[in-house]
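For this depiction, one protein chain was excluded, whereas all remaining protein chains were kept in their positions.
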Amino acid sequence: MSGGARTINLTLNGRPVSAEVKPHHNVVEMLQTQFGLFGARESCGQGLCGCCTVLVDGQPVSGCLCLAVFLDGADVVTIEHLSETGKLDPVQQAFVECGAFQCGYCTPGFVLMTKALLRQNPDPDDEQIRDYLAGNLCRCAAYPEIINAVRMAARETKAGSTG
Amino acid sequence: MAATTAPDGRAGHQVGRSLHRLEAREKVSGRAEYTHLMQLPGMLHAKIFRSTVAHGRIKSIDVSGAREVPGVYAVYTSEDVLKVIPDPYYGPAFHDQPILAVGKVHYIGEPVAVVLAADPHVAEHATQQIVAEYHELPAVFDEVEAAQNKTLVHEELRPAGTFADLKHLKGRRGTNIALDFRLRRGDVDKAFAAAAQVFEHTFRTQKVLHLALEPYASIADFRDDGVTIYSAAQGPSFVRTEIARLLRWPENRVRIKVPYLGGGYGGKLYIKMEALATAMSMLAHRPVKVALTMEEQFYTITKHPATLRIKSGIDKDGRIIARKCEVWWNGGAYADIGPRVTQKSGFTASGPYDIDNVAIDSYALYTNLTPAGALRGFGIPQLVWAYESHTDMIARALKRDPLEFRKQNLLRNGRPQATGTILKDAAIEKVLDRIADRLNWKQPVDHGTGTVRRGRGLAVALKAVISPTTSVAIVNISGDGSTTLYCGTVDMGQGSDTAMAQIVGEVLDMPAESVRIVPRDTDVTPYDMGTLGSRSLFHMGHAVRLAAEEARSKVAALRRELGEPDGSNAPLAELFLKKYGMQAGNIVGTGTYKPDYIPPDASGLTTNATPFWMVAGSGVEIEVDTETGHVRVTRLINVADVGKPINPKIVETQLSGASLMQLGFSMFEKMHIDGGQITNASLADYKIPGMHDVPRVMENETVDAIQENGPFGAKGVGELATFGVSPAIANAIDDAVGVRLTELPLTPEAVFRALRAKANKPLGRE
Amino acid sequence: MTPFDLVEPHSFEETIGLIEPDDPDVRVIAGGTALMLMMKAGVFRPRRLISMRKFASSLSGITATSSGELRIGAMTPLSALEHSPHVSRHAPVIVRTMRRLSNVRVRNVATIGGALAHADPHMDLPPVLIALGASVCVVGGAGERTIPVEDLLTGYYETALAKNELIAEVRIPAPAAARSAYCKVTTGSADDWPALGIAVTLAAGGATVKSARIAVSAATTKATRLTEAETALVGSTADDGTLKDVADIAAEEADILADGRGSASYKRELLRVYVVRAVRAAMQASGAP
Partner (left out) sequence: MKIAGEITVAAPRDAVFQALSDAPFFASCIEGVRDLKAIDATHFSAVLETRVAYLRFNFSANVEITGLSPPEEIKAKIEGTPLGIVGRLTAAATTRLIEAGGQTVIHYEIEATLTGKLGSMGQPVLMAKAKDMEKHFTERLLAAFAAGGPGVAS
């Protein structure tokens, strides 16, 4: 039958879960309606603003352009995972310290992108930061503060791992 | 938390602290609440079927195809709405906008019918099955053409009469002019006749969008005894009043709850999705969510495009002795707040200059386009674009240094502004000087050689705040001494919650971090006119201060009542314990603030146009690629008079963010319109600034100033850094390559065409 | 989006068998970013999608032959090209292009085969691949065939692929001392789609241009080779005089369309300027990614 629901299994924020999804459901819808996770949110609907960013097998992906069924077997991390222990992740803390947001709607996307960037490149220069985050939009335009936050997060992450 | 109190129990000064936003943790962890993401049990999703003609009579709407889609709960048109809301027209200035089109459609994208379904995909699919037939009518899109009244958008205009500053609006027929504001000071005609030189230029601005990343969203839950509306709204009090009026209910049966806003910028003011959601919930007897897509934002509200003609007479000493401004505001199909844009910006249309003879005519016009409303500046950025370009053009024509020419003509404190209101606490010259200093203005520019040329430019501006408006706040101290603030100012990213908490903390001598701000809920939070026009810090700031001061006096009275010695510093909790024998009781302070205001007379003159003046400017350094017309802003300087900043860090981010938003409006943002249809209604084709568009050097500065009548010397910030950006860049382009652009945006093609025209090799229009 | 059926075959052959050439509402989905956009906009409402995800790994990967030819599986995500040492060594222009191609998230998901089959004229990779002389290996009901990328793209969203043909591999020939450059010219924000894309690959013997391939995109309805401009360039030393001729010929040769990003006459001037800049950049290309 056309468009019927199916069960997928995935690892979500470190825990094995299963979800009932229909082929036309995207990842954001699945996270919101089945798991009550609203940190990834659809804004432009075209993969251009980054508000729907999730990490799939460690790589950032636009949740609004990814069919939920494609997450079968994947390891998915959302913004909620970063502070699950009650303590902010160094990237989140850096965003707070640098005032790297205003309305906050785009912030989870920027935080996850930064997380992925620093994993790939622990010591990015400003141009590398800009290149990596160029696909995320902030209408409040907190860009200068975001760059500061990424720099600070890089320092803190390094300090954390070496000492 | 960094909140600390000294050993003596004193928290110290809270005002002036660069405190992090109070809600920072929620926002970085993805847990801050936004209407677009909210869900209620039993909720239905509404999807909108929109008009495909710019102006037309509705002949028929066939919804049968939509009703047949499995999973559709209901399909409604204005016929259904009229059954539950007999007079379904709303608007802050005119009651002109229907919940769903009644009889006629007035722009492409206007809501005509709605499909409700539990599954939003089903509702969306079903809207595509609706077929409407229209009898097309002639449409008008251009504001100057609309002013000729050859094609009428509305047969009759009905003023709303809601806001104190818009009481003068009149009902009219046979016109597209919703409001004309007229100001006459001195005798311009005589002054022009006497002038040594007269300059006249015409400028245009384009249609641009707020483009909040959280699109418009409201959820209404209608019950027989009341309605609760969750909404991304900048003005919950107005929404309550207006929904109550539509329902013919007392206000206390209408409850508006506002979580955080994913951006507002003026778009989420007045009624947006609230009335539609309410009507749908009434019809469906279920909670209904109207949450728009990014595309639909293009059919909701925009900034005003404008045509601005400005003429100045200069005497032999280089003084501006006369200025005449004519402004046509393209308000789109419904007035929204256009009349206020027209009037309030009209006050300062002649700029921050001391000119004895001024004539201003400002027209709010209806056209068959998406309605226009407030967008970060209430029309001021459009005006500054014109008058600061014009001023620069005159200086260059007179072979005067643009800075010196401005300084010679600058309006100074103690002198009457165009309206006749005396300028006070407006650091215009200081702002201008600081921009010039930072640009190292005294040193000549190295314009460069070859295909990259450099230039610099600056601009400075003045704005009157919207007046008269009212704010009310409540401060509530609980039995343990912890304190809660109830205020209707909506924090949409500008950091108002944090600033208000700092004011409470300052008055009550407690760490701002310890003050809880109650989420906006009209059942709980008292009246506020709206979070708009950079008014909140001043108006609500005062109301909060007054509320906290009243609570403080009550605390002092309690101390006296309990026999505490003078200067006692016993903790609040101890006072309550002593008074009530347990942790109990409250001390409640309230504050209401409404500044004085004198409405303009028939000549547009008043001795009290505004409780405070807003002053800001920008300076830029740019590079122009003369082979392609590409302009790169290499340095962007924003300087503002914010009085004494309550939270310097947040002020800086506000200046920076506002200027970058305006950078987009200056350089490339534009809604392309063909036959009334917006042809780039997506983020793929309507581009906003991203990481790579940020100038490599950005500087933001607040000058040393104090607003004498402001709360702790402060005044509003949100719009300031939008003012000067566009003309500063156009002035810099002229400086770099000697061409003058008079229309926004300053695209590479526009610059290239101007360069080719200057070289007498105009580029074809193909 | 309208509900649809999804099938996930386990092999390339099975996928081709599932395609129904007479039913355009059945479509193969690779990375899916482009197709999702069409479906979300409501302009494409498929009855069934055939996902290649289950066997993506067998069709992805980048190898270099001993001669230096790159062979890239159709399901290879763009990000793999960006980080591949093979690509970095043999076609560094691709790595340079990736930095500003769409964004990180799209590059993580979009595949090279899917991107080519989508045939949006604004994409950055097609002109680069054309300039590099790349071809695609196509498998379908009628067997295998090889199509040069310049012939694969036939119009706006249109390709030479038969309805039951799929791209299996992309081949980029050995560089043979080639130098390449790609210029992306935007007229909106920096991350906008280009108003003009221009890719150049040159082989130079000493100071003389031995061979040249020039491809234009974005301003045209498909990524297109500018063969007359190439001819004008070959045999010269890419001196100012020659480059002026090349610019004029390119501007004359390209069939340029107006859109929201610029008028045709302006984009023609951009082409005139950027074909020169791209040739100069290629002459100076160091081979570093």
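Letters A, B and C mark the chains in the order given here, with residues in each chain numbered from 1 onward.
Here is the rule we use: contacts are C-beta pairs under 8 Å (C-beta built on N, C-alpha and C of every residue); 3 or more make two chains touch, one makes a residue touch a chain.
Predicted, not measured: the structure shown is a model, and the values here were computed from it.
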item: Displayed chains contacted by the hidden chain, counting the whole assembly; value: B, C
item: Which of B:D685, B:D734 or B:E749 contacts the chain that the document leaves out; value: B:D685
item: Omitted-chain contact residue, chosen from B:D96, B:E143, B:D221 or B:E295; value: B:E295
item: Sole residue of B:Y34, B:F49, B:F192 or B:W329 that reaches the chain not shown, by the stated touch rule; value: B:F49
item: For subunit B, residues in touch with the removed chain; value: 49-50, 52-54, 108, 127-131, 136, 295, 298, 674-682, 684-685
item: Absent chain, residues of subunit C that touch it; value: 24, 27, 38, 41-45, 119, 155-159, 221, 257, 259-260
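The working rule: only the chains that are shown with their structure count from here on.
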item: For subunit A paired with subunit C, centre-to-centre distance based on mean C-alpha positions, whole Å; value: 29
item: Between subunit C and subunit B, distance of the C-alpha-averaged centres to the nearest whole Å; value: 43
item: Rounded Å distance between subunit A and subunit B, as computed from the means of their C-alpha atoms; value: 30
item: Subunit B: positions in contact with at least two other chains; value: 121, 684, 688-692
item: Junction residues of subunit A, two or more chains touched; value: 24, 45-46, 48, 134-136
item: Contacting residues of subunit B [partner subunit A, same complex]; value: 20-21, 23-32, 34, 36-37, 39, 121, 210-215, 260-265, 293-295, 492-495, 649-650, 653-654, 656-657, 660-661, 682-684, 688-692, 694, 698
item: Interfacial residue positions of subunit A with respect to subunit C in the complex; value: 1-4, 22-24, 26, 45-48, 50, 53, 56, 59-62, 64-67, 69-70, 113, 116, 131-132, 134-136
item: Parts of subunit B lying in touch with subunit C, wherever the complex brings them together; value: 121, 124-125, 128, 627-628, 664, 668, 672, 679-680, 684-685, 687-693, 747-749, 752-753, 763-766
